[in-house]
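Of the protein chains in this complex, all but one are displayed in their positions.
Up next, chain A:
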Amino acid sequence: MKPAEKLFAYVVATVFIVFLVAPVVWLLSTSFKGQLDIFAKPPVLIGDFTLENYREVLTDRRFMGSFLNSVIISSLTVVFSMLLALPAAYGLSRLRSPAKIPLLSWVLLVRAAPGMIYVIPYFMVFNEIGLIDTRLGLVLINTVFTAPLAIWILISFFDGIPYEIEEAARVDGATRFQAFTKVAIPMAAPGIASAAILVFIFSWNEFLFALTLTRFEAKTAAIAILNYMGYAGTEWGKIAAAGILILLPVAIFAIGIRKYFVQTAAGGVKG
């Protein structure tokens, strides 16, 4: 790379990072500020350091209840999505039929459609069967959107498992199901981890359905933040502290993803 090109690359990368990171930095800074520093003019990055916002958020039972809802709903969404996506992706990967491509397109179409078009039908159905404002309701609808994502990620990992290894397993006495559980799934472990993490993050950040299909009981953390925007004014310090708390699991998982993307399937067959 020529020096000029290198400079250009650094400039572009820096601008990009500033755009991505600046709001997070500002959020982090706000979360440690008192009300006066938050509205100081000119703005200050670091004001009088305080943990008051965190203390108030962490002792707010309503918010922490929602936080727990988020953890439960996201975790269950991962379980439900994987239970559906693993066999589906494996089946689609091994399918030798002209129907394969149309089937895959349909899977993607569900994922690509705007969530808004599902809101009213789901609301009406959930209302009839008593799933409004329940964790199960959100888990189900999140699964509808995350399972296709997981299927698409997993297919490529299953495609990467040589067919001969499963044939070897069948010669060794494995049933099709055992070949799936004892050979294909362990070999696709990095893909399964990546898919699970992305499903978790999607479910954790999901806003539209959590807003429209919950009221009090099943409210998630992303929605609970709105409680801090009341008639009496917006509690920016708490919003920032809650925002950081919500960001934390996602940040941890994002770092976790990197190590799982390392390919571990090497060595089984001649590469």
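Basically, a contact is a pair of C-beta atoms (placed from the backbone, for glycine too) under 8 Å apart; a residue touches a chain by one contact, two chains touch by 3 or more; residues count from 1.
Keep this in mind: contacts and distances are computed from a predicted model.
*Asks:* Out of "ATP synthase subunit a", "Thioesterase", "Sugar ABC transporter ATP-binding protein" or "TonB-dependent receptor", what name does the UniProt record list for the absent chain?
*Replies:* In UniProt, the chain that is not shown appears as "Sugar ABC transporter ATP-binding protein".
*Asks:* Where the complex has a chain not shown, which of A:108, A:168, A:193 or A:208 is the residue touching it?
*Replies:* Within the whole complex, the residue contacting the unshown chain is A:168.
*Asks:* Among A:43, A:102 or A:186, which one is in touch with the chain left out?
*Replies:* Once the missing chain is taken into account, the touching residue is A:186.
*Asks:* So which bits of chain A touch the chain we can't see?
*Replies:* Touch with the absent chain occurs at residues 162, 164-165, 167-174, 178, 182-183, 186-187, 189, 264-270.
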